[in-house]
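Below is the structure I would like to discuss, written out as structure tokens.
Every protein chain of the complex appears in place save one, which is left out.
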Amino acid sequence: MIQKLLDIDRRIIFVLVLVAVATPLLMGTVLPITPTKEVQAAYDEIEKRAAGDVVLVSFSYGASTVPEMQPMARAILRHAFRRDLKIVAICLWPEATGLAQEVLEDMAAEFELQYGVDYAFMGYKPGNFSVILNMGQDFHSAFPQDHWGTKADELELTRPLRSLKDFDLVFDLAAGDSIEFWWIPYGQEKFGFPFAAGCTAVMAPDLYPFLDSGQLNGLLGGLAGAAEYETLIDHSGTASKGMSAQSFAHLIIVAFVIIGNAAYFISRRTRPEQRS
Amino acid sequence: MARDTYVFLGFLLLFAVVNIGLVVSGLLSADWTGLGVITGAGMTLALYSFLYKDNPLFKFAEHVFVGVASAYIFGQYWYPTIYGELIAEWTELEAGETANWWLLAPTALGLLMLTRFSLRFAWLSRYSFAFFVGLGAGLTIPRYISSFILAQIEPTLRPLSLSWDGFNLLVILVGVIGVLVYFFFSVEHTGVAGRVSKVGIWFLMVSFGASFGYTVMARISLLIGRVTFLLEDWLHLM
Partner (left out) sequence: MLFFNRTLPLIVAFAFGMLGIVIYYIPHSGAQSVEREMALWVRIVFAFAYLLGLYSLLNLHWQRIRQHAAGWGYSLVAIASFSLMMLFVVYNDGHGPFAAQAAAGGYKWLFDNVHVACASTMFSILAFFIASAAYRTFRARTPEAALLLVAAVIVMLGRVPIGREISEFFPVATDWLLNVPNLAAKRGILLGVSLGAIATSLRIIFGIERSYLGGGDE
């Protein structure tokens, strides 16, 4: 019996996971979300900015992390535009351009923004850390034109921006090591701008040393971070709706870990001759 | 026919029937947007079919993805950089503007890199890699010293105090030292070094456990995203 439990077909486990995720989504279950201090700190960074301040948002993620990162991007931009901040968007990953374009177009329609005045989309430049180094010295050298070919000098928003020091806040949305190995050593360390970030949940634990040292002023980790930010800006988006499914899926996996270990230890006790 | 063939054909038939129903009922528009949702749903389900068993549908979708992704990324290198910064620099000059002739140097280095595939001229690509790797190594050193070593040691050595914060600082100090001793393999991990490295292992296990918990969260989040797309955007059940 225990052995049958241990040897269960993994497709049954797959179905249970799918049910745990789909059921709360179909039922529209909502659970209360409490923001953590790291997300609150990121929120406070945007709250501190005055109307008209310029924020650089760097999209450093790809299509594989859309479910985690797009809700985060929408929440950050929604908050920034509500506070009349100006946004300059860049991409440090090639896949991010289509994703950034989608979010910016949706926000532009919602807030009736004027391109080139309220926001600008500079597109993607290859080179990883060298883009940040380039921007640090001369923003127009790194991004001589926007994604659509208009010269940076011709856009009202980007015309006066000369280097990273001209930004009031830099926000990186990352699925790779751009926060830790590009922005902090090649940007924040030299130019000292306020820096906050959002990242996939996989990377979040790695960034706590930078929160402690003050090199990072706030952090959104994964879908939970995005949901907490949506709670802070009082907007129920995709992330908040997904947290109930997230909760039940985690419960199922914790149950798997406990049941699997319990079955393992019981089977070891009932078969002493197989003990090493 | 084998059982799997029946399953495969049944799946295709069900997919077609569902989509026809969605279009006829007006839940999906009969235009490029609607076709896009159907395509997205089809690719999603084809890839998920791997959970049942590795099958031709999964392999087909996987290879379509590889082809589309590599061409898309080429576009992202072509338009902003190869065309936008190099070709346009010399072909779209306005009156009174002069080209940045210095750009010929990285262009030449870039083209030399492509000689990697020639048996006879592959040695020329070494200059490109030497520039790229050498400069990268040089830029790394002072920045890593400043932002990773100095900036991380300073908060570790803050003054301790008789408070909860002081206790946490002590735990962090002990943990950092333990982990550093664990990774110092030039000294045998016996005696005092062995005990300290054991403490480091405990801290590493907690850290890996936290990372595992977050990894589970990340993967489940991605699943939630796809299930939301299927239930909301495709089937309109949410």
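Read from first to last, the chains carry the letters A and B; within each, the first residue is number 1.
Quick note on the criterion: a contact is a pair of C-beta atoms (placed from the backbone, for glycine too) under 8 Å apart; a residue touches a chain by one contact, two chains touch by 3 or more.
This is a predicted model, so every value here is computed, not measured.
A.B. asks: Per the definition of touch given earlier, which of A:3, A:114, A:137 or A:270 contacts the omitted chain?
C.D. replies: Spelled out, the listed residue whose C-beta touches the missing chain is A:137.
A.B. asks: Among the options B:87, B:160 or B:237, which residue touches the chain absent from this view?
C.D. replies: Hidden-chain contact among the options goes to B:87.
A.B. asks: I need the residue numbers on chain A that touch the omitted chain, in ascending order.
C.D. replies: The list for chain A reads 6, 8, 10, 13-14, 16-18, 31-34, 36-37, 62-67, 95, 98-99, 101-102, 123, 125-128, 130-131, 133-134, 137-138, 141-142, 145, 147-149, 205-206, 208-209, 212, 221, 224, 243-244, 246-254, 256-261, 264.
A.B. asks: For chain B, which residues lie in contact with the unshown chain of the complex?
C.D. replies: Counting only chain B, the missing chain is touched by 32, 35-37, 39-41, 43-44, 47-48, 50-51, 59-75, 77-87, 91, 102-103, 105-107, 109-111, 113-114, 116-117, 122-123, 125-145, 148-149, 152-153, 156, 168, 171-180, 182-183, 200-217, 219-220, 222-223, 225-226, 229.
Here, only the chains that are shown with their structure count from here on.
A.B. asks: Just the number, please: Cα centre separation of chain A and chain B in whole Å.
C.D. replies: Each chain's C-alpha centroid was found; their separation is 13 Å.
A.B. asks: Quick one: in the complex, what on chain B touches chain A?
C.D. replies: Contacts found on chain B: 51-52, 69, 72-73, 76-77, 79-81, 84-85, 139-140, 143-144, 146-148, 151-152, 154-155, 207, 210-211, 214-218, 220-228, 231, 237-238.
A.B. asks: Can you tell me which positions in chain A touch chain B when the two form their complex?
C.D. replies: Chain A residues touching chain B: 11, 14, 17-18, 21-22, 25-26, 28, 64-68, 94-95, 97-98, 123-126, 129, 133, 144-145, 147, 149, 184-186, 188-190, 200-202, 204-206, 209, 212-215, 221-224, 238, 241-242, 245-246, 249-250, 253.
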